[in-house]
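Heads up, the thing below is written out as structure tokens.
Yeah, one chain of the complex is gone here, protein chain that is, but the others are all in their spots.
Every chain is named by a letter (A and B) in the order it is written, and numbering of its residues begins at 1.
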């Protein structure tokens, strides 16, 4: 069995930002030498997410709007009594989910033609980390 | 380590349809010969999902209604400027999630008594694909 573990750091310019990471994941899979297996891609923070969807800017705007609607920003979260102001970012992370698992076949990410991988930052402008863990043989 | 990779094709009659796939996954696990491991079941399209829940038709109707409520159809998505009309299907895929991982113990899917696996089509009536990747020993 082979494994590879790598950490990817982000420091987004915006508080909310979507970062394409398909190539970053593919690069680690190649480096791992794994031909058949899986790659776990998981945010290491609780105010960010990782998801698979279409690489289409109009859709991105739709996704942000939808997340703002279902997990609104506001001053009313109990979490803010700790001094934080990012309650909505925690809920967005739960809704989008913080991780995905990508199948690896014949040494490559086995994704459908329109599947792209994104890191979704919900409370950025500071250094945050994501793990890529590849496992297989 | 053993792995098995298989693709399951769907072409649903309805635009939205729920397909039971527990048996299809179990069949691949048997075929793989894996006794202890995991099976990744993942939609390869961005307008479909895979989930585990109860095999009860009343609940299915509840789930559809809930998804329609939280991810409504409509002409107002920015994504539709590309000529698409399936913005709601992308959001439904994100909400339900596009994949699950099933534990395999003693050569069988290690599911609870009421856990059934479903492929949820949100934009069907065309050929779409799902990957089953079994890994273990």
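By definition in this document, a contact is a pair of C-beta atoms (placed from the backbone, for glycine too) under 8 Å apart; a residue touches a chain by one contact, two chains touch by 3 or more.
Given the structure is predicted, the values throughout are model-derived calculations rather than measurements.
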Which subunit B residues would touch the chain omitted from the figure, given the whole complex?
1, 36-38, 51-54, 56, 58-59, 61-63, 66, 70, 95-97, 100-101, 103, 105, 110-112, 114-115, 135-137
On subunit A, where is the contact patch with the chain that was removed from view?
1, 3, 5, 40, 42-46, 70-71, 77-82, 87, 90-91, 93-95, 97-99, 101, 129, 131, 133, 135
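Quick note on the criterion: only the chains that are shown with their structure count from here on.
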Could you tell me the distance, in whole angstrom, between the mean C-alpha positions of subunit A and subunit B?
20
